[in-house]
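Heads up, one of the protein chains got dropped from this complex, but the rest are sitting where they should.
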Amino acid sequence: MNAGHGSSLPRPPEPVRPLLAALSEPASAKQYDESHWDRLIPLARSARLLGVLAHRVFERVDRSSLPDRVQRHLDAGLIEARFRRQKTLYLLHTIKPILAAHPGPRVLLKGAAYIAQDLPLAHGRLPTDVDLMVPRASLDGIERSLQNAGWEFEKNEAYDQHYYRAWSHELPPMIAAGQAMELDLHHAILPPVGRIRPDTALLFAEAIHVQGSPFHVLTPLDQVLHAVVHLVHDSDFVGRLRDLLDIDMLLRRLPLSERTSRAALLERAHRHGMEQSLHLAAVLCRCWFDTPGCQSLIAETADTGSALYGRGIARLAGRVLGPASTRDGATLTKLLLEGRSHWLRMPPWLLAYHAASKGIRNLKLRATKRERPAEG
Amino acid sequence: MRIAEIPERLLLQRLSSEGVGVDFGAARSRIRTKLPACARLIQAVYGGYVAEDPSGMFDVTVDLRRVRGIRGHVRPQCELVCDGIVEQEPFPLDTSLPLLEWGTNFALATRLFCYLLLHAGVVERGGRAIVMPAMPGSGKSTLTAALTLRGFRLLSDEFGVVRLQDARLLRMLRPLALKNESIDVIRRFESTAVIGPRFPKTRKGTVAHLAPLPSHVDARHEVADPALVVFPRFEPGAGVVLEPVRKTRAFARLAVNSFNYQALGPEAFEALAQLVDESSCWQLRYSDLGGAVKALGELLDETRPTEEGMRAVPRSLRVASRPPE
Partner (left out) sequence: MATKIPSVRVRITAVDGLLIRHFVDEAVVFDPVSWDAHLLNPAAIAVLELLLDAPRSESEVIEFLADALRVEEQPHAAAHAHRLIGELRSLGLIRPAECAATNANRRDP
């Protein structure tokens, strides 16, 4: 990776830059010619950001100045986002009575929260599931009530169930007839055996009630930090540009550019043990979105860990954040990051056990595939 | 210039570099491939299409390429890539055309949320469309093919493209996929039909593609009014039987047989209701293909809107011909 800035921060790969430019300067879409759109729309779509792009462009550019074909694709992005939003609201509407009997709070996380709060961040966004965090003590009761109401677990294999319940912070995803979205029940935001131990009690205690609903959401600071660890600590970065954009928008909302907001964010990160993750996220946001206030945040978190390691990870992450068409191989990078993500999530002895079982299961799967008659 | 008129070598050269554009009507696709066999197949089945300038904007770009790696030598395969993603299992290298067709259909069906996409064969005559939802065993493709060979013009054999604003039918003109017995049926029905090579042992059986007529390709930007919704069912020994279907039932069956009705919400509801409102809805059971084509033509004529805008109501049950010996 080449260093475009005065600092040695890695620049995003060239193939993804048209998307970043369009997102940060949507008004310039007026001047795009057809071959630019031809490149940009598939790029945005494969990054799951077509709806977000559409929202930003339509806010700034008069629709009639865009070619019909472009309008159709941007509309398609908004339509898909509207569908997901609708299905999220419908799921929440359906589970409200089921949850009522159990002590709360019922804290919506990530996409479902952004929708419930009607944040600008939610516009054009494509949530994949509904994340709900409830107190550990209520979890079993809620699980039973949901099952009585027709909800089922998607993963039924005994090993996965065991893994989720014993070691993870969430149950396996639940599905129900008539529901297009999955429900992910959490009792914390990170695995209890991981290297970062957030103050879960604090998350619950300060959660904010959503007016006119039985749900809560995390405080703005906690929402930032959750998004940060979700990307930096709980993922392998591959194709996660959308998640980084969420962080960028949550930071702008604080706003990060204000010194007091930064101080509060740092203090909170310290409370949850997330300073190093925050530093890494800040480096990435600076490189990819030039989020106002990031430069200062990077400096203010510089002593939280090895700067070299941080830049190293940022460099690797940068190579795989974008959609598939911008990644061009990077297989080794992906392997390294996947390894890192497992390492972060579990203590070494558990990691070895998990990897060994998964390895054995994969071998079994491959064997059965070979037995199937050759198709086509 | 039509694709059929491009010298084979030049076509391959263009497919291998900037690609070749084709316009289906409601959408345009850019095709790229370096596979010579695939280029020849494209020429055979897309011959009537104009080769569009590949430098503009396209709704989808599909790359057909050889699968790399060890697999590629032991059992040569090809894959279709769209937006950097390989959406489906690879196909054997010698079935690149079915892969192109099914892969392109999939790419279109999952991206065009700007239209309501029914899963149906659609033809028209005089600007009035017959929408034939595709159920397994319906013989929809056979019937659609036969109609296009008897004076009806093809809109699509796979996608009923409904414009959301006004429920008009748009064209998504693609080569028509015939499967198994229907290949021979159509060959017998019309000896001048341009049918591409057979591909045995695909996951849908043997498949061959009927090239759209150049005059149908030329009409790709014409819009049609909904007139008939017909649920076909091939039934040995049935002859030709047409029975009316309640509009609420037709609505439900159309919605269920669609690619994206669920995702479009209120606009899809309104557009589909409008389409059904303007159409006369029927169930067709048939074993006599020629008889079915004739019956549909008569039905279309009988349901011509009168001056008051009311639909003439045909007889409630029709048996148009005895089953053939």
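By letter and in written order, the chains are A and B; residue numbering begins at 1 in each of them.
Rule of thumb we're sticking to: a contact is a pair of C-beta atoms (placed from the backbone, for glycine too) under 8 Å apart; a residue touches a chain by one contact, two chains touch by 3 or more.
Owing to the predicted nature of the structure, the values given are computational and were not obtained by experimental measurement.
Only one residue in the set A:171, A:210 or A:294 touches the chain that does not appear here, and it is A:210. When you scan A:86, A:147, A:296 or A:341 for touch with the missing chain, the hit is A:86.
Remark: the omitted chain is touched by one listed residue; of B:99, B:227 or B:255 this is B:255. By the touch rule set out above, chain B reaches the unshown chain at residues 246-249, 251-252, 255, 262, 265-266, 269-270, 273-274, 276-277.
The missing chain lies against chain A, touching residues 86-90, 92-93, 108, 112, 115-116, 178, 210-213, 215.
Operating definition for what follows: only the chains that are shown with their structure count from here on.
Looking at the complex, you find that chain B touches chain A at residues 28, 55-59, 61, 75, 82-85, 89, 91-92, 95, 111-114, 201-203, 262-265.
Considering their complex, residues 34-35, 37-38, 41-43, 45-46, 67, 69-70, 72-73, 75-77, 79-80, 82-83, 86, 180, 323-327, 374-376 of chain A touch chain B.
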